[in-house]
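What follows is chain A.
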Amino acid sequence: MKRIYAREEYCVGCRLCEIFCVVGHSKSKDIIKTYKKEPDRPAPRVAVWEDGPLSFAFQCRHCDQPSCVEACITGALSKNEEGTVLCNEDKCVGCWTCITVCPFGAIQREEGEKKKIVKCNLCSGEPEPYCVSHCPNRAIVYEERGVE
Partner candidate 1 sequence: MGFSMLAPEYRVDRDKDRCIDCKVCVTQCPYDVHYFDEEEEKVFAREENCVNCHRCVVLCPTRALIIRKYPLEFRENSAWKDIDIRQLQKQAETGGILLSGMGNPKPLPVFWDKILLNASQVTNPSIDPLREPMELKTFLGRKPERLEIGCDGSLKTKISPQLELSAPVMFSAMSFGSISLNACRVLAEAAEQLGIYYNTGEGGLHQSLFKFADHTVVQVASGRFGVNSEYLKIGAGIEIKIGQGAKPGIGGHLPGEKVREEVAATRMIPLGTDAISPAPHHDIYSIEDLRQLIFALKEASDYEKPVSVKIAAVHNVAAIASGIARAGADIITIDGFRGGTGAAPTRIRDNVGIPIEFAISAVDNRLKEEGIRNQVSVVAAGSIRNSADIVKAVALGADAVYIGTAALLAMGCHLCRKCYMGKCSWGIATQQPHLVKRLNPEIGRERLVNLITGWKHEIKEILGGMGINAIDSLRGNRHMLRGVDLSSRELDILGIKAAGE
Partner candidate 2 sequence: MWGSRKRLNRKPIEGDVRIPSGCAVSGIMNKKGKLFSGETIIQSISIMRDRSNGLGGGFAAYGIYPDYKDFYALHMFFESEENQREVELYLKENFLVEKGERIPTRKVPVILDSPIIYRYFIKPRAEICEDVCMTPDEFMVRQVMFINSSFEGAYVSSSGKNMGAFKGVGYPEDIGEFYDLESYKGYLWTAHGRFPTNTPGWWGGAHPFTLLDWSVVHNGEISSYGTNRRYLEEFEYECSLQTDTEAATYLFDMLLRRHRLPLETACQVLAPPFWEEIERMPEKEKETARALRMVYGKGLLNGPFSIILGSTNGMVAINDRIKLRPLVAAEQGDMLYVASEEAAIIEVCACPSKVWTPRAGQPVIGRLEEVDSWVSVC
């Protein structure tokens, strides 16, 4: 399947991926409105990890055998036909089990009062995930690399 990959050698640590991830999942999808007028804007599904000059953007790997899906107590998490691991927000009860079992730490709690998780959904519906299209240095790519 097509996945998002980080090329840490070109990550400049600007965190534009995080910023645009939020925009991509916001109501208005307009950056200024999202940040200025949406107090309940979503949390980013991607995080830049940094240690000295090393940095890279990280989000859900959409594992072939996702432990989060196995562990989900309500069936909110599932893997669809394309292989994308998605969360049905209506079913999520915020038990955080998935967060504890994810080997990568790729699942976050939603911002604010909402007791839900957030995770990368590959910006389904968009031609390319927001973090990929807005990376200024092609340090995040969305491509088919075959079996890992």
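Selection rule, in plain terms: all candidates are chains of the complex that A comes from, given by their letters.
Just so we're on the same page, a contact is a pair of C-beta atoms (placed from the backbone, for glycine too) under 8 Å apart; a residue touches a chain by one contact, two chains touch by 3 or more; residues count from 1.
Since we're looking at a predicted model, the values are computed, not measured.
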| field | Pick from 1 or 2, the complex member that touches chain A | value | 1
| task | State the interface residues of chain A toward candidate 1 in the complex, per the touch definition above. | result | 9-16, 19-20, 31-32, 35-36, 52-53, 55, 134, 136-139
